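Moving on to chain A:
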Amino acid sequence: MKNMHTPIAFTPAPLVFQDEALAEIQSMVRACMQCGTCTASCPNSFAMDLAPRQMWRMLLFGLKQEVLESRTFWLCSSCYSCTLRCPRGLPLTAAMAALKRLAAAEGDAVNRKKALFYQEFMQNVEQNGRIQEMGFMCHYFLAMHDPLLPLEYGPLGLKLLAKGKLHLGDSTQRGRLGPLFAKVRSMEEAS
Partner candidate 1 sequence: MGSIARIEVTDGNPVAALQGFCARLLADGEISAVLAPRRLPGNGGTMPALVADPEQFHDVDPLAPSFRLSAARMLTRLTRGADEGGLVAALLRPCEVRAFIELCKLNQGSLENTLLVSLDCPGAFTNADTGRFSGNRGNAEALLGFLRADGRGDFDGMQIARACRTCEHPTGAEADLSICLFGQDPAKGLLLMANTPRGEGFMTRLGLPEASDDGARAKALDVLLTERRAAQEQMFAETTAATSDMSGLSTFLSACVNCYNCRTACPVCYCKECVFLTDVFEHKPWQYMSWARQRGALKMPTDTVFFHLTRLAHMSTACVGCGQCSNACPNDVPVMELFKTIAASTQKAFDYEAGRDPGEAPPLSVFREHEFTELTGGLD
Partner candidate 2 sequence: MKKEYGALVVGAGIGGIRSALDLAETGLKVALIDARPSLGGILAQLDHQFPSDHCGMCKMLPLTQRDQSSQYCLRKGLFHKNIDIYLHTELSNLEGDPGKFQATLSRRSTFIDSTRCVSCGLCAEVCPARVPSEFNAGLAQRTAVYLPVPHNIPNHYVVDLDNCQRCWRCYEACPTKAIDFKFEQRKDFHIVVATPDEQLAQDFPLWFKDENFPVHPTSSGEDALKLLAEGLDCGLMLLDLDLPQAEAERTLRRALELRPNLAVVLLAAPGKERDKDGGKDKVAAALLKLGAREVLAKPLRQAQAVPWLDKLFMRLVSDESFSIEVGAVILAAGFECYDPAASPGGCADLLLYGSHPGVLTSLEFERLASPTGPSQGLLTRPGDGKPLRRIAWLQCVGSRDVKKNADLCSSFCCMVSIKQALLAKRRSHDEAETTIFYMDMRTNGRDYQRYRDEAENEAGVRFVPARPHTILPGPDGDILVQYFDYAGELREEVFDALVLAVGARPPKSMERLAQAAGIEVNDSGFCATKYLSPNRTSRLGVFAAGAFGEPTDIRGSLIQAGAAAMGASRMIRVYHGPRDETPEAEPEYTDVSRQVPRVLMALCTSCPTLERNVDSELLHQRMATLPGVVKVVDVQRACTREGWEALRQEAELAAPNRVLIGACLPYVHVPRLRELGEALKLNPALMDVVDIHTASFSGRDTSFGGHAACLASCATGAGACDCGEGARTNEMGSLLAMAAAKLLGADPSTLPQATPVSPQALVVGGGLAGMTAAMGIADQGFKVVLVEEAEHLGGQAMNLRYTLEGDDPVRFMEDLVEQVEKNPNIRVLKDSRVVLSRGKAGRFVTVVATGEGMAHTLHHGATILATGGHEAKVYEYGNRVRKCVLTQLELEQRLAAGSVDASSLSGVAMIQCWRSREESRNYCSRVCCQGALKNILMLKKRNPGLPVYVFYRDIMTTGFAEHYYTEARRSGAIFIRYTPDSRPQVDFKDDKPVITALDPVLGAQIELHPDLLVLSSGVEPGDAAEIADLFGVGLTSDGFFQEAESKWRPVDFLKHGIFACGLALGPATMRDSLLSAKAAAQRVVRILSEKQLSCGNVVAEVRDTLCSRCGRCISVCPYGARALDLDRDKIVVDELLCQGCGSCMAACPNSATVLRGFHDEQVMAVIDAALAVQPSAAARL
Partner candidate 3 sequence: MQELIMTPQMQGEPMPGAAFEPAIVAFVCNWCTYTAADLAGTSRMVQSPNVRLVRMMCTGMVDPKYIIKALLGGADAVLISGCHPGDCHYINGNYKARRRVKLLMEILPRFGIDSRRIKLTWVGASEGNEFAATVNRFAAEIKELGPIDTRSLPLL
């Protein structure tokens, strides 16, 4: 929580429910009583700029822009410990996922860039029936248009390679999940 204390002066505009995507997330966390258990039990909270508790609060205040600018929901690795321990029984991890989707859909360039990792990942899985680390890495680095990125992941990559974790790729499972993805897409259009 680096920039915690800079006071954010803003005036919460009256909530008009035109943005029903935001309303849907708000309804998930509306009964929050700010007890802070989710923030404390989140393993990645040290790296988050906005504590989950504050993010829910800003969400309730309708401060959509400030929420989308923060990194908090991107860092959620959905370990579900916050959902398990929330005394109000709120679906917090689902809310984080919903925020990711919202950011990917309506977010600005920065957000879309962050969503790339997930899109590339899903495409790779759709094509090969399972994750092909090498293929996925190449596509991701290309999509990020950032030449320095591979170097940054260099040492990690070598370690994975030494341990045989980088799957070089085979085509036994290719295209097996195609119908599954098609079904999901049709359902998304329907809702």
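Going forward, a residue touches a chain if its C-beta (ideal position, glycine included) is under 8 Å from a C-beta of that chain, and two chains touch if they have at least 3 such contacts; residues count from 1.
The candidates were selected such that all candidates are chains of the complex that A comes from, given by their letters.
Worth saying up front: this structure is predicted, and the values here are computed from it rather than measured.
Checking the candidates 1, 2 or 3 against chain A in this complex, the single touching one is 2. Contacts from chain A toward candidate 2 in the complex involve residues 1, 4-5, 7-12, 14-17, 26, 30-37, 39-41, 51, 53-54, 57-58, 60-62, 85, 87-89.
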